[in-house]
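The next block holds one structure in the form of structure tokens; read it before the comments.
For this depiction, one protein chain was excluded, whereas all remaining protein chains were kept in their positions.
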Amino acid sequence: MIVTASQGRGKGPRPKMTRGGGIDRFRRQPLAVAALVFVVVITIVCILAPLLTPYPFDRGVLADTLQGPSARHPLGTDDVGRDVLSRLLYGGRTTLLAAVQATGFSVVLGVPAGLVAAFAGGWVDACLSRVADAIMTFPALLLAVVIIGITGPGLTNAMIAIGVVYGPRLFRVARAAGLAVLNETYIAAAKTVGCSPLRILMRHLLPNALSPLLVQVSLTMATAVLAEGSLSFLGLGVQPPQSSWGAVLGRSVPQMSQHPVPVIAAGVLISLLVLSFNLLGDGIRDSIGRERKS
Amino acid sequence: MNPILNLERVTVEFVRQRALGRPRQVLHAVNEVDLQIAPGEAVGLVGESGSGKSTVARAITGLNPVASGSIDIDGNSVLRAKGKDLRALRRRFQMVFQDPYSSLDPSMSIGSTLTESLTVHGLERGPSATERAADMLTAVGLRAADLTKYPHEFSGGQRQRIAIARALMTDPDLIILDEAVSALDVSTRAQVLALLQGLRRDRQLAYLFIGHDLAVVQRMSDRIAVMYLGRIVEVGPADEVVRNPQHPYTASLLASVPQVGSRGGERSAELRRRLHVRADPPDPWNPPAGCAFATRCPFVMEVCRTETPPAVEVASGAVTRCHLPTDTGRGTESAERWNSARELLAAPTPAS
Partner (left out) sequence: MSIDLPGQHVLDISHLTVEFRTGSGWSPAVRDLSLTIGRNEVFGLVGESGSGKSVSAMSILGLLPRRSTRISGGHVRLGKTDLLGATSKQLDQVRGSRVGMIFQEPMTSLNPAYTIGEQIAESVRRHRGATRRDAWDRAVSLLSRVGIPTAARNAERYPHHFSGGMRQRAMIAMALACEPELLIADEPTTALDVTVQALILDLIAELQAESDMSVLLITHDLAVVSEVADRVGVMYAGELVELAPTADVFNAPQHPYTSGLLSSILALDSTREFAGIPGSVPSVDREFPGCRFADRCDFATDACTEGPVALRRSAGRTHRCLRADELVLEGAR
């Protein structure tokens, strides 16, 4: 006897899917909630950096180079005497902003195209899907390095490159979510009521395809944080005296054996942020219940 | 009186593209269907799944493209109309779907769902639209306060009432009810049916009532059309179709309906023995030649397997597509058996 999961799902009391219900389900996942809290706290702290630290991020005191942790400099100073904590606080702004840029770019690129592909079908879908497949064959970091090679070092160009390469992921998710929603009867109902295609796309398709997109946005943020870290670590991202977590990491590695604190701090921050975005994505995914019929 | 809805030789095709090892195939989901509905009339459309009854509804509302034939609403062709004219026509017929759990957009409040049709047709906006929505909601037995709620806050029966209210918003002449009560629990179903009957009386609505429960369709309709594999095989006054079926398929449908308290009843066993279909329906992609029902018909004759039966009008005003009542069929052994089985079916049920 083969018993599939769907039988179990079809039976019993109908799960009530509500937006409130989704939030409830999210709240019951301690890891996801912790991840959300971490992301929010880090964001606020980085935004408030000028209020939280008395030191500038770009000027050091040469007399104070390479100090260990102390009451004045909790995470010590770097090789030109800058306070590492301040560098990390200000650098978080760059890192987060870069991640938002890359993700935002792939959302703008992928989501409308994906929904249109699902909605229009036929050759429109076929063309857009092939373009997406083609872009996906590019290795993201390599493309970013090439673009930097052409335009010179700078984070914005690099993040746009990463955004382009991750666009197809959002395209695929948006297209799949769109196709699922299009099968729902309320789309047919909207057509019979007389809604125009544009209205169906904006008022019915988009809001109902949003949840899986949120998952993907969160996961893309994680990848983008990692990408910024890698590029800046290699010196291809932010340029001195700008700071970012990747830059702090790259700058501190040569002195790692004598002064491990900055390396550890930057590394832990990057890892935690990436982990948080991943956990957040998983959490959102698990709290999306499908409202389903018999 | 002009029919409010007039279908003439409507054909809807589904195409399976050529694939490895398989030629291109065409399925006539709806095959040259003629159907008229007068203003204020309720016509029932019954048949098994795959008979094409829902496709007829989807063709009328433009959800499925029509391959050939014509669909007129009050004398205006729906298939030829475009843009603004089409939208104006659309307003005059609305549809209620089977599944109340997926026919309402979960992300929209009941108020927005109801007023949407007014907005897109440019009829009313703002407070007057909301007021109309509130009126409709009370007309279907809900409260005006429910306008701000979302679909998940309602039970299946209530959602179906909301879907009915949505259909009423544009003041249509015709509502297509596609299995509109099939997904509801029996105890709620009766309430929704009573509501539909009341609305029809009060608003002079015409209904195209699509269903598979013959008892419900009979009660809701003035006339019944029976579909089998894309064709209407019998159409006639509702009571006449149920009491005195003219097509063996209709008769076998009637004999298959489980009846409360009929267990062990000799009459029902006898009916089943005589009228039961023998097998599953044929593959619609490869329909049999001649009469499509021939492969399952207990009264099949030689001619049924080769020639498509003509439409025959019988005394009661019903029209059937069957060889039995024609000159070819009359007097044959099959026709004799068919007539005696029909007499048994028409005989009143002995009180249990």
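Lettered A and B in written order, each chain numbered from 1.
Criterion: a residue touches a chain if its C-beta (ideal position, glycine included) is under 8 Å from a C-beta of that chain, and two chains touch if they have at least 3 such contacts.
Fair warning: this is a prediction, and the values are worked out from it, not measured in the lab.
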Sole residue of B:12, B:242, B:301 or B:335 that reaches the chain not shown, by the stated touch rule: B:242
Identified contact with the non-displayed chain, of B:277, B:292 or B:341: B:277
Residue in contact with the excluded chain [from B:36, B:70, B:256 or B:328]: B:256
Touch residues of chain B, complete complex, unshown partner: 48-49, 155-158, 185-191, 193-194, 197, 212-216, 218-219, 239, 242-243, 252-263, 272, 276-277, 279-281, 283
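In the analysis below, only the chains that are shown with their structure count from here on.
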Centre distance in Å when chain A and chain B are each reduced to the mean of their C-alpha atoms: 50
Residues on chain A engaged by chain B in the complex (per definition of touch): 14, 16-19, 21, 184-186, 188-196, 199, 203-204, 207-208, 291-294
Contact set on chain B toward chain A in their complex: 58, 61-63, 87, 90-91, 94-95, 97-99, 101-108, 116-117, 120-121, 150, 152-153, 163, 166, 170, 183
